[in-house]
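Note that this is a trimmed complex: some chains were dropped, and none of the rest were shifted.
To keep things simple, chains are lettered A and B as they appear, and every chain counts its residues starting from 1.
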Amino acid sequence: MSKFTAQQVAGLLGGKVEGDANAVITKLSKIEEGVSGSLSFLSNLQYAPFLYTTAASVVIIPNDYVLEKPVSATLIRVPEPRASFAVLLEAYNQIKNNKKGIEQPSFIPASAQLGEDVYIGAFVSIGENAVIGKNVKIFANSVIGDNIVIGDDTIIYAGVRIYSDCMIGKHCTIHSGVIIGGDGFGFNPNSENNYKKVPQIGNVIIEDHVEIGSNTTIDRATLGSTIIRKGVKLDNLIQIAHNVEIGENTVIAAQTGISGSTKIGKNCMIGGQVGIVGHLHIGDGVKIAAQSGIGQNLKDNEMVQGSPAFAVGDYRRSYVMFRSLPTKIKELENTIKNQNN
Amino acid sequence: MSKFTAQQVAGLLGGKVEGDANAVITKLSKIEEGVSGSLSFLSNLQYAPFLYTTAASVVIIPNDYVLEKPVSATLIRVPEPRASFAVLLEAYNQIKNNKKGIEQPSFIPASAQLGEDVYIGAFVSIGENAVIGKNVKIFANSVIGDNIVIGDDTIIYAGVRIYSDCMIGKHCTIHSGVIIGGDGFGFNPNSENNYKKVPQIGNVIIEDHVEIGSNTTIDRATLGSTIIRKGVKLDNLIQIAHNVEIGENTVIAAQTGISGSTKIGKNCMIGGQVGIVGHLHIGDGVKIAAQSGIGQNLKDNEMVQGSPAFAVGDYRRSYVMFRSLPTKIKELENTIKNQNN
């Protein structure tokens, strides 16, 4: 990050400076971790005591906050400090990723089409007939297969692998080590007790505004498409099997696995390390607790926990009993025994 | 895929055309997802209604199927539509992966031996003294370490990393992001309450006809070899620790982890997200339900579930009780109380 003065930041945010307008900031920090040269913000008033002790050079505070005592930091008053800080974060992020051009060596066949203002990192390999949209950034060592289409403004970080024939939407963010389009896990047993592979000739379709975390794997469909709908957010190390479909704006935490052909609805929230078996239908707005195992269809807005999972309230009541089971059973046995005496 | 007419496909399959023999197909689809230009098949007669509504241009149907009403698609009659369709899938797959030659730049030392008709993608790095068999395909950005042997007809997709001294069999398929031969996780505590690494100088041996899914990791042995036997199929994001041995034709679903020195038998089926502790012996033909935790040896053909796992039928009966535990205990308490009144 370059250097900015409190006055420059206030100008950007439309805020009002109190204190040294020439205070210089070079980084952003939480108020409780403020150091000289950093800019912080105060929004949740639980953190207000830090305002008087922070070493941050500049703090963004609410217009209507009344100081309880003097403050050494320069203050910038705005209507909503959290929103203003988010504006600065966004600006910082854009500066950081603002790469353009084509590094050498890279491998780009004549049949590939590159949009305006793309960035192609060193040792990137692009396939035949690939179509890369405007402002797309593909960082070092990524491999984009044949016939792939990538929409405008998508960021592909270093070391992503996308197999042939897949389609990636606009404004997506795909993190390092993500594998898109590997073969689905399909084998037919044969008479000699071994397995013959079912050819996997479908593809993967990622719609717009999808984010995919590091080392997540999304298999291609056997036939047709594995589909990740608009706005889906996938954390790291998730497994999405062949022919799965994930509905709009569903969010899935790390290390969850979804087996073949399962369809998941819109606006679901799925915890970490969840397993979902194949060929299920999960409704819209479903919430699944971490480490649950889903073995049957779920209706809209169900909230479940356990392996196998059932209604979250029931699970918790059963688990409370499970914890006290040795005591509980002993009590019952004693009560019965005492009745006999 | 190139273009084919119904007549050409029927010729390939030894089938009989009904309808427009010049109908053109460019892709394969399920019958319920048929679009103009696609070829589908009807095998399971539950799907027969789709035959009369599909937009597919050509449908493969059984010789003995009797039409209930007129059909717009061109039909190809064969004895076994599913098998015929599989032939087409296989052909499609082979065309898709039919790459040969050595892309530039790639890194191939003079001491490495390359078999006939290999494909080496861009930015592939091959180690000293590596021996690569006939028809092997190594896609972009993969790294093959020193002294590695890879058997004929094996496919290594983009971005695989194989550490030095490992051996890969014939007809294997290794998907993107797979790591073979990383150090086993071995550390000895020492007096200062920290850890000294145990050098890991063994290797990994992958036998023939093994398939390994995306981002799966297989650690090298401390001494000796971690061994994946013939015909084993591993899904994505699986962890295989040092000195593990997996028997022939065992199939393991995604995100399962197997700890150090455990030996697994032949023809086992292990579900997703299973954990198996170290130094165990798992027999042949064992079936382990998803998300189970295995803490003790299993005999041939055992079927287990739970964490820790026990016989699957017993687990399910216990789990049914667990679900109704609050009700059940309440009932017992009430019965006892009523006896007292």
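To be clear about the criterion, a residue touches a chain if its C-beta (ideal position, glycine included) is under 8 Å from a C-beta of that chain, and two chains touch if they have at least 3 such contacts.
Quantities reported herein were computed from a predicted structural model and do not represent experimental measurements.
Of the identical chains in this model, 2 are shown in place, and the full complex in the file is built from 3 copies.
We take it that only the chains that are shown with their structure count from here on.
Rounded to whole angstrom units, the spacing between the C-alpha centres of chain A and chain B is 26.
Note for the complex: chain A touches chain B at residues 105, 107, 123, 125, 141, 143, 145, 159, 161, 163-164, 177, 179, 182-183, 185, 187, 193-195, 197-201, 215, 217, 219, 223-224, 237, 239, 241, 255, 257, 259, 273, 275, 277, 291, 293, 307-308, 310, 314, 317-318, 320-322, 325, 328, 332, 335-336, 339.
Against chain A, in their complex, chain B makes its touches with residues 28-30, 33, 86, 89-90, 92-93, 96, 103, 105, 121-123, 139-141, 157-159, 173, 175-177, 209, 211, 213-215, 231, 233, 235-237, 248-249, 251, 253-255, 267, 272-273, 290-291, 307, 319, 322-326, 329, 332-333, 336, 339-340.
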